[in-house]
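The complex appears here minus one protein chain, its other protein chains still in place.
Residue numbering begins at 1 within each chain, and the chains themselves are lettered A, B and C in the order written.
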Amino acid sequence: MIDKFVSTRAEAMAGIADGSVILLAGFGAGTPEYLVAGLIEQGAKDLTLVVNAGGRDDGPIADLLASGRVKKLICSFVRPASVAGRLYQAGNLDLEIVPQGTLAERIRAAGAGVQAFYTPTAADTLLAEGRETRVIAGRNCLLEYPIHGDVALIDAWEADRWGNLTHRDSARNYNPIMAMAAKMAIVQTAHVVPLGAIEPANVHTAGVFVQRVLHVPG
Amino acid sequence: MIDKFVSTRAEAMAGIADGSVILLAGFGAGTPEYLVAGLIEQGAKDLTLVVNAGGRDDGPIADLLASGRVKKLICSFVRPASVAGRLYQAGNLDLEIVPQGTLAERIRAAGAGVQAFYTPTAADTLLAEGRETRVIAGRNCLLEYPIHGDVALIDAWEADRWGNLTHRDSARNYNPIMAMAAKMAIVQTAHVVPLGAIEPANVHTAGVFVQRVLHVPG
Amino acid sequence: MFKPLDRNGIAARIARDIPEGWFVNLGIGIPTGVSDFVPEDREVIFHAENGVIGIGPAPAPKDINPYLVNAGVQHITLRTGGAFVHHADSFAIARGGHLDLCVLGAFEVSENGDIANWARSPDEPVKQVGGAMDLAVGAKRLWVAMEHNTKGGGESRIRRVCSYPLTAKGVVRRVYTDLAVLDVTPAGFVVVDMVEGLTFEALQERTEATLIRGASR
Partner (left out) sequence: MFKPLDRNGIAARIARDIPEGWFVNLGIGIPTGVSDFVPEDREVIFHAENGVIGIGPAPAPKDINPYLVNAGVQHITLRTGGAFVHHADSFAIARGGHLDLCVLGAFEVSENGDIANWARSPDEPVKQVGGAMDLAVGAKRLWVAMEHNTKGGGESRIRRVCSYPLTAKGVVRRVYTDLAVLDVTPAGFVVVDMVEGLTFEALQERTEATLIRGASR
């Protein structure tokens, strides 16, 4: 019987290696905060963190950055007055700024087996400096590569033992695409439901993309 | 008040120009057959038809091809013994064969604003002859371009007046991505539901991708 | 004598020009206020980058749903008929040309439609890009909402050429400022509208780029 549930946070985070690329979902809502605390506890270091934004002075992203375990941050923006902003300006954090839609598309590309794609986003900006561009159908485009994760930290509203998930309201955001893009998608779910309880037509993230699920009642 | 419903098939098909690219959804299930009959009736010619496969000797795709209105067929396979196979062998139909996953991804790319992408699919095959390839991360890849539609013919199970849709079971297939990829997505729906009746988290094709809806009770 | 519009005034002026049925994304700053000025019975569908289609009015404090925020991470409601999608699908809407309109704030707009809205200098240590570059190139039409002149020096934000790093090239269709509404045309900025009491000459005085009189002026 397939059963992707694990019973402890330590079990959920087991085996994350130093140097891993961590995809962290969430955008105001839908951040798996309990798993982020677990990652800090687990102790893997030299991580590359991929997340929508660099966070503020507190909260899970700030905590993870402040733990000193993150070597490189890939995100769409960083506030100068934030843990991330200060670490970067002090030379203690590598930073790759990616337009938010390109970030989402690069993550989706990793999940979908797309090896690279051209987008007009950022093609005529500073972010294109020194990079490969190409005019397609009259528009200047920038070549972008997929962002693969070793681990994705995922938030869900409901999960079954096959790892089928639903996400609540706008807490969906990066969760489905980050689960797709990582070798190991680790989920914290508010609710556990029996197999078949989620309508087959309304599964938001299919179990094929999920490796471990931890029940974290809300 | 936004209301995307039209009341007749003629109204649904109005304005389709000669030379249009028509995206026709469906794969065993989910083909909007009533709209295909409407397209034949409407009379637009020199069409490019984009569809999963070339069909057989009868059915909506065969009817459309037999009408003589299709100049070019883009699909993933054609049976030699079919209307499409015979038209092609007689020199009366242009044919572009695209691997099925690449076809789906090219359609999705058109809807998502991706200007081109690299895929390993078909890179080392006859289909790559004379085309641009590139080795990415050690894999030989083929450059593929989006397939934009002027019109998409879409099947739905439920629709509301904003054009939000659900699709039933495996009748979903190409419907959501073809709606995204066309300037004018025309939908035939089995059921009309009030706005709000489809759960916001479980809309399969959002109204932003839909232009006209015709109620065709099943 | 004339009175510049305040930020709400600019937002209200923009709202007047948005017809029923449009799908619209509103950037942070002045644009966010636009939705407040669209009458409830005019169905305009607002989109947020984080996957919300059909944003409704802000909730009363007691009705806050922690799972429902906009791209500025403010609590919102969902309109009847709204939908949720994931982040890549949400940006497919933005980048795939499905938004009838995006309204962004900006530092500067140039007469060929360039927009600069994410950095005041190429050397800024920390870049704050967000989703503006995606929206700017992807929406069917881009309008900019901003003050006509900078606060301190009173320098013109309506430029022959942008001096700040670009967000995107040649994409702005129209600019709404506290003084005027300007269309970006192949010939340059055309004045569509001005606040009452302002003359074309006085507007030109406050504008670095050369203005063109609109049909009604």
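Just so we're on the same page, a residue touches a chain if its C-beta (ideal position, glycine included) is under 8 Å from a C-beta of that chain, and two chains touch if they have at least 3 such contacts.
Small disclaimer: the values here were computed from a predicted structure and weren't measured.
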Practice prompt. Give the labels of the shown chains that the missing chain contacts, considering the complete complex.
Written response: A, B
Discussion item. Looking at the full complex, which residue from B:Ala159, B:Ile177, B:Ile198 or B:Val216 touches the chain that isn't shown here?
Written reply: B:Ile177
Discussion item. Please output the residues of chain B touching the missing chain, sorted low to high.
Written reply: 27-30, 52-53, 76-80, 85, 88-89, 95, 97-102, 104-105, 107-108, 119-127, 139-140, 157, 168-177, 204
Response to the item:
Note that chain A touches the chain not displayed via residues 1-2, 108, 110-114, 160-162, 164, 180, 195-196, 198, 200-201, 203, 206-209
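Assume only the chains that are shown with their structure count from here on.
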Worksheet item: Counting only C-alpha atoms to place each centre, which chain is farthest from chain C?
Response: B
Worksheet item: How many angstrom lie between the CA centroids of chain B and chain C, rounded to a whole number?
Response: 34
Worksheet item: How many angstrom between the C-alpha centroids of chain B and chain A?
Response: 32
Response to the item:
Residue numbers in chain B touching two or more further chains are 112-114, 200-201
Worksheet entry | Residues of chain C whose C-beta touches two or more other chains | 78, 84-85, 88, 91, 94-95, 137-138
